[in-house]
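On to chain A.
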Amino acid sequence: MATIHFSQVCKTFGEVTAVDRLDLTIADGEFTVFVGPSGCGKTTSLRMLAGLDEVTSGRIFIDERDVTHEQPKARDMAMVFQNYALYPHMTVAENIGFALKLRRLGRAEVAEQVSRAAEMLDIAHLLQRRPKELSGGQRQRVAVCRAIVRNPKVFLFDEPLSNLDPQLRTSARGEIRALQRRLGVTSVYVTHDQIEAMTMADRIVIMRDGKVQQIGTPVEIFERPANTFVAGFIGNPPMNILPLAALGKAAGLSPQLAGVDQSETMIGIRPEHVSFVSVSSAATIARVVQIEMIGTECLVHAEIGAERIIARVVRPLAPRIDETVGLAWPDDEIHLFDASSGRRMGQNLRLSA
Partner candidate 1 sequence: MSKFLLSAVILASSILSAPVNAADPVTINFWHYQNSNREVLTQTIKEFEAANPGVKVQELFKDLTNLATEIQAARMVGRAPDVAQVLARLTIGMVETSNPVPLERGPDKGAFLANVASNFLATGAYKGSTYAVPHSFGTPVVYINRDLFRAAGLDPDKPPRTWQELREQGLQIKQKTGKHAMFVSNGGRDVGPQQMLVNAGANMLSEDFSRATFATPDAIAAMQLWQDMAVVDKSVAVFTERENYSLFMAGQIGMMVTSIASFQGAQRSAKGVFDMGVAHYPTWGEKPRRVPNSGASLMIFSEAPQRRDAAFRFLAYMMKPEVTNRWAVQSGYLPIAPGAKNADIVRAYVAEELRWGVAVAQMDDLVSTARWPGTRVVEIQIVLENMVSALWQGKGRAATLVPAAEKEITRLIAAGAN
Partner candidate 2 sequence: MAPSMLKLSRPLMLVGHIILLVTALSIIAPLILVLGTSFKPANEIYGGLPWPRKFTLQNYYDVFEKLPFGRYLWNSLATTTLRVGGQLLIALFAAYAFARYNFPGRGLLFALVLGAMMIPPQLTFLPIYLLINKLGWFDTWAGLIVPNLAMPLAVFLLRQHLLAFPKELYDAAAMDGANELRILWSVVLPNIKPVMAALTVVLFVDCWNEYFWPLVITETDHAMTVQIGIRRFLDAERGDDLGPLMAAVTLISLPALAVFFACQRQIIQTFVSVGIKG
């Protein structure tokens, strides 16, 4: 059990800054997810925490202990790798027991702990096989099993599900989270998949170009995105973000928008909050250009001048292509962002209400 603290941690590779001044505290038992597009620095952060990559500057603490320059083995963490990194020449049992063997545990004790861990992950029948002879899902379980068998202070996951097919991924998500809850081990999980982040995390760290964009619970991140990047990254389909000026008359109508410099402001509206109203009663007029069916709902793409907006509505409410429609949304679902910096402006309208 452990708390983790990143203090002004930076990592540069030559000219490139991979991680820029990361400050983060992870509470004991917390499940933290680093999410962001590839190259955002999330994996590097994880590897620095693991001790696999050297920190350029800053410090990392585990339980108040400065581990910045300690070797991985001194940090007592376990990691599940994207490609599982199972030792090809060892059997499953040997793979799982390798770390225990290195701790000079007796043969019998290793065997016992391995089989207990294997039971937990339901892979006891695979123990004598070699990694080559396993399916992708089985390998993933072996990798997780290898991590938990040591009973470490911290679990690290580096995109452990990205090589699984979607169905398996959904069930594995639940299993990993359940396992972590049961064991109560502090965990850091890296993914590029926002759904994984939203469904699994106690807290999410969103990164981009080495910089943290926002840290918060899934609900906070979803409801109060700190900037246009977070807003666009979380949610499917992503939030519509348009220059306030593009909305024309509508911009002036809402009392909340009064006094805002239209040319300097972006407005964000989630697709599910956009609804269609009659053209005559609407402040914003748009033309429907595309309709995507996604089950009981559909996505309606409409053009407001040169800007595009997506609405998510139940099918019966959907207009037809080329139809000119009026758009509306609840005032308290509007997010405003500074056009030049992309940062959130003022209070979330709904929360402030």
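How were these candidates chosen? In short, all candidates are chains of the complex that A comes from, given by their letters.
What we mean here is this: a contact is a pair of C-beta atoms (placed from the backbone, for glycine too) under 8 Å apart; a residue touches a chain by one contact, two chains touch by 3 or more; residues count from 1.
Model, not experiment: these values are computed from the prediction.
Checked against 1 or 2, the single candidate touching chain A in this complex is 2. Interface residues of chain A, counted against candidate 2 in their complex, comprise 47, 50-52, 71-73, 77-79, 81-90, 98-99, 102-103, 130-132, 146, 150, 156.
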